[in-house]
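As you look at this complex, bear in mind that one protein chain is not there, while each of the others sits in place.
All chains are identified by letter, namely A and B, in their written order; residue positions are counted from 1 within each chain.
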Amino acid sequence: MTTTRRKFIQGAAAVGGGAAFAVGYTHTGEALVKGLLKGTSGKQTHSTLYGNAPEPEFSVDPASGELTLNPKQQVALTMCLGCNTMCGVRVRYEKDSERILRVAGNPYHPLSADPHIPYATPLKEALVSLSGYQGKGLAGRATACGRGAAVQQEVTSPYRVLSPLKRVGPRGSGQWEPIAFEQLIKEVVEGGDLFGEGAVEGLRAIRDLKTPLDPDNPEYGPKANRLAVIEAGGAGRSDFVKRFTFNSFGTRNYASHGSYCGFAMRAGSGAAMGDLKKYAHGKPDFSRCEFAIFIGSAPGNAGKPFKRQGRLLATARSTGELDYVVIDPAINNASSMAAADRNRWIPITPGTDSAFAMAMIRWILDNERYDANFLAQPGPQAAQAAGEAQWSNATHLVIVDENHPRKGHFLRASDLGWPVTEAPAVGKESPAQAKARKAKEAQEGTLDPFVVLATTGGKPRPHTGPGAATLFFEGALDTPNGPLAVKTSLQLLKDEAHRHSLEDYAEICGIPQRTIEQLARKFTSHGKKAAVDTHGGTMASNGFYNAFAILTLNNLVGNYNWKGGMSAGGGQFPAFGPGPRYNLKKFKGMVKPKGVFLSRSRFPYEKTSEFKRRKAAGENPYPTKAPWYPFSPPLLTEFLTSHFNGYPYSLQALISFRTNPLYAQAGLRGAVEDKLKDPKALPLFVAIDGFINETNAYADYIVPDSVMYETWGWIGIWSGYLTKASTARWPVLEPAQDKYQGEPINAELFFIEVAKKMGLPGFGDHAIADSEGHSYPLHRPQDYYLRAAANVAYAGTPVADIDDDELAISGVGRIMGDISKTLKPEETRKVAYVYARGGRFEDASRAYTGKRLTHAYKKHHLNIYNEKVGTSRSSVTGKRFTGTPTYVPQVFADGTPLEEAYPKSQWPLLLVSYKSNLQSSYSIINPRLTQVHGYNPVGINTQDAQKFGIKPGDLIRVTTPGGSVVATALVREGIAPGAVAMEYGFGHTELGARAHQIGDRRQPDSGGILGAGVNINDVGLADPKREGVSTLGDWVVGSAARTALPAKVEKI
Amino acid sequence: MSPHIIETLNITREPAWLPWAVQYFFLIGISLSAVFMTLPAFLMDKPKYEKIGRLALLTAVSCGLAAVVALLADLHQPARFWHFYAHFTPWSWMSWGSLLLPVFLTLLLVYAWLVYRADLGRLADRTQSVLSPVYRRLALGNRPERWLVRPLAVLVTLAALAIALYTGMEVMVVKARPLWHTPFLPSMYLFTGLVGATGVCLLLNRLIGDADPGVERTLNRFLLIALGLLMLNGALWLASALTGLSDPARRALAAMSGNTEWWTVAAWAGLSAIVPFVIAWLKPQGTGLITGLIAIHSAWMFRWTVFINGQMLPKTGSGLYPYHLPTGAEGLLGILGTFGLWVLIIVLLSVLLPWNGRPGPAEHAARR
Partner (left out) sequence: MTQSRREFLKNIGKLTAGAVTGVAAMPASAGPERHGGDPAKRWAMVLDLRKCIGCQACTVSCSMENQPPLGQFRTIVSQYEVENVDQPHKPVEVFMLPRLCNHCDNPPCIPVCPVQATYQQEDGVVLIDNERCVGCGYCVQACPYDARFINKETNTADKCTFCYHRVSVGLLPACVESCVGGARIFGDLRDPQSEVSRLIDTHDTKVLRPEMGTQPHNFYIGLDGRFVSKVQGRPPLWEIRDAEGEELEAL
């Protein structure tokens, strides 16, 4: 080697080496310098030992138990909105910065503590009860769940909407400009050429309460019905929204998310509990139940109330008495190996729950394992005499004569020509009381009694009065009009159950016959301390009958209102009613909305002009373009598709509030997304929300809303609790969004200002009346909610007054100015007392009265045969529905089995979803939660995986007739063979997954991570048997079909 | 394999010892092993080994210097290195290391200086550059007292042994890592260190030395022995694992067994010992560059496997933690940086110092 060459190489090596060194060690160099200058190469923490953990909010002397508060921090009790459970929580924040430090549970609240502490407990004592002092805080634990602990991040989320937004550019383009609130109100109310795309009708023009929107079909109601207001619902603010929608604006079209939440269950439950108005539902009394079957509900994994059920289940299976099974296509956290002797998972073929339940029913009836003492009591007096806590219509006779005009109805006293009498009033009663009594009598049949057969002699008799009646009968009864074929309800159920053999049922649902028999025996071996529970897993196209069949099992063991049995909940202290202090229900000029809901619900098709027209024209009035739902509430699932199909009619404007159907309703995105992009197809879309989600991304305007702990509200508990409770939502923090005339802009302010601008009743001056007839204004949300609080505080025995000490430490001081400005002097301290405790709660000790539940379900009696169901018809087939539970396969709206259109040979699998135990449908936006679990690989059974050549971790394409997504395969044994399972809560395309441009600010780019995973609803189905756009729903009640979707998978 | 248990939710832990640690243990292992290779020449005064001794000395010094820098970088708080001395902790091997390392390096530098001293003097005389006063000063006078080299050789050897002991023990005592917690580990370090040191010498012989075929043959024979020891050691570990004699070894093997990724790495490591062994055996001459490179690679791979793959084994959870070599300072850049530093040191030393006892380039320049 020449010297020069050598030198060159050496030089190059030196330079290269030196450069590499310099680059590689820059980091170290920086760390060194930073370390030398600042003492650490990283970030300094508050404490050398505890890092950035904040100072404790208070301390408790270990010897004396004395409490010392940290003056720099505040703990306040309000409501969580991490999921739709709405627990009471304690929010701890720094007073100076209003930075939330941590959220845990409210010890007074039954959803957060078990048992919750007595309501009269002084606040200070309540805090001590959470501490380590004498181990109190262990039993006294008041918790927030993982989500609840994380969702505080929504308050400061960079994706929050803080100003009124108006879209620039096409719908859904993600470009917005912040506008003044006045401008928003003006444009929304007055309309005009708002986007340079042509004239848009404003709310003022839409609100026409006189002109029929469709002269050919006057029953559809006035033109005002062309506004729909939709919301998730149930966050303690719905009454306000309904006040505006129904009674002030006067449109019929308000709907909440119920129809894609769990309405199949609510409808099935309503049918079994005899309540198809409010759709009563119950939950097992976990603490005292001895055997429970969870089928299509997953307490502890999801379930309402999530935390309380989880806690109760955990206790019951370890130190309590509970033994249980979980029947589910996918195993989840509702079961636990550590308590293996107390619980078991039983896989079921998706969508076949009615087969399983009918098998159970058949076995129980055939083997006479039902609670005969309960079922045989035909009425309240008999039940009382027999020591039962409820009664049922098992013995009531149903007219089964095909030709009888009242076929399917119960045989009544009048049918037999018996004199019909009205029960006398008890004491003096007001007209309202008299009306209520008569309604009750009508419901219970006391006005025209049901007919039953006496056990001895078999003679017909009214259901009223003491004495049991005959359970099984089929035959003819003599009536003034000749013999009439009748059956008892229980006979009808038995006949229905006998339509298939146990073998067949077992084959259909994939649960061995022996297992079914064992379960049936076990279920009927615990007296009234056995219960069956269901919920979201029934959301299939046959969901109504799945739920009806499952929940009828409870009726067979007569467990309602018993300790260890089923509870319909403890009730609430009403806030928004015609309360003891203020009437928030009624107001001057209140509109009574008229017409047919956009979703064609709660209105029999047979009463429509269309029916009459078609009938008159001599044509077959069936099928209709889309199903009518005779006993469903307004169905959000049907709103948008009905609008776009124009059947029964179309909207002019949509206001959505805190809801996200495009993400949450199976198949809706596929059905309407393109149409939503077109302003001509839906002229005005205003959204009120804290965030931009998959639905309101297509809005024209977004009204910023308070989130989490910044809002007002009042709500009861959904179910699964035994004592009365009302949870308060109040702004424990200053709302972060823009203000209008000093008030934070939010949903309520929007409705108030719109109403005032339009001069609608119920808002503005003199909008609220008190019990003495004085009137008060409604200019701010507080005007309404604080009066609701007064109603709660004064319900029954009024609560105590708050003392100065508690006022000082509760954080209520923040709203005390509002309270005293708004309320009467005598009310202020009571209302403050209620807010200081995060609501009003009856003591846990009131749960039981002897062996019974204190708060019994008494409003209706239990149904073995539901008359309303049995006498209603499908508007598609014209056929009557079955009034008892029955087995139905997965079907389209016209009753055709899904399998005919989507044969197994092509669609070998059934796709189900289950709720994430961590995420709710929007919680992905909270990084402290999402860091724990931010992705949902798709579960597939080991054998199926083998069959399709899929290995763990493979990329797979999951396809349904509704579309396809790509996911990672989680090959496991915990999925029923034949099922594929997607965890719900992932696969977002908004809520931070996409960065929007707002004026000159661009939202941060999450790198797509907030959009990780897949959403089953993106591959949800349409109903090909329907005209126009549609989503597959339950064929009877119209709830969303989001489980048991035909699917196939392939490796990619 | 149908697992009976599927982990559906867990968290990962990132390695606390970054690739920097691999570099440190790699370089220090080579450095201390190279010290041993200087002994025939400078302790036993065997002129036959003079060339190898000098190559080894250059290796020891350059690697030793680069090693400390890598070690510093592996500290997440490098500026706090003085805490080691402020809070000496006799029961911690790492604390001992913090004492031993400067001792070793100092002795090594003195040793090298003593070896080079005579040459430095000569250099100072002959060079007519700015450097000559520096050389003169470095030579500390003109009378090279070569006798001091031997006691220093003994001392530095002792220090090297201490470093070998501490680096071996530091890792071996970690009971929590079955792959580390084995008596075979310190010797494995030593043998791979020897392999690496021989490899570096082979490389330097070619690149900056005179590519002496005799030296190459001797070094390849050296390599044969080192690799033999390494494979024997490895085999013994494997045997202890398979027979269950050593519980940690058994557990380590069990933990890795289900994993194809791991077996690829293991096979690679095995091959990178066998291949140079075979080459060095069959053709000890003319292959120095290849055997040298593979040997270096082998020594590096071993440490990479032990440290990085070792830390990918969850201590309680299933399978492996995912690890993707970061491209930044905590990964690739760091690795390249260390090698860069080492190259820089080698170049500087070889250019500026009379490392091989013959006139350096500086002299050449002066002579012209």
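What we mean here is this: a contact is a pair of C-beta atoms (placed from the backbone, for glycine too) under 8 Å apart; a residue touches a chain by one contact, two chains touch by 3 or more.
A quick note: this is a predicted structure, and the numbers were derived from the prediction, not measured.
> Decide which residue listed in A:A12, A:V33, A:A53 or A:A199 touches the omitted chain of the complex.
Touches the omitted chain: A:A53.
> For the chain left off this view, which of A:N217, A:S336 or A:Q381 is in contact with it?
Considering the complete complex, A:S336 is the one touching the chain left out.
> For the chain left out of this view, which of B:I11, B:V130 or B:L282 touches it?
B:I11
> With the missing chain put back, which residues of chain A would touch it? List them for me.
Where chain A meets the chain not shown: residues 31, 39-43, 45, 47-56, 58-62, 101-105, 130-133, 135, 137-138, 141, 143-150, 152, 300-301, 307, 310-311, 313-315, 317-318, 331-333, 335-340, 342, 344-347, 917-918, 927-935, 937, 952-953, 955, 965-968, 970, 972-974, 987, 1007-1009, 1011-1015, 1018, 1052.
> Against the chain that's been left off, what residues of chain B make contact? List them.
So the residues of chain B touching the missing chain come out as 3-14, 16-17, 74-77, 80-81, 83-84, 86-87, 89-95, 97-98, 170, 173-177, 180, 251, 254-255, 258, 311, 314-322.
Please note the rule applied: only the chains that are shown with their structure count from here on.
> In the complex of these two chains, what residues of chain B are touching chain A?
Going by the criterion above, the answer is residues 2, 6, 8-9, 11, 69, 72-73, 76-80, 328-330, 333-348, 350-351, 361, 364.
> In the complex formed with chain B, which residues of chain A make contact?
3, 6-7, 10, 13-14, 16-28, 31-36, 40-42, 932-933, 942, 970, 972-973
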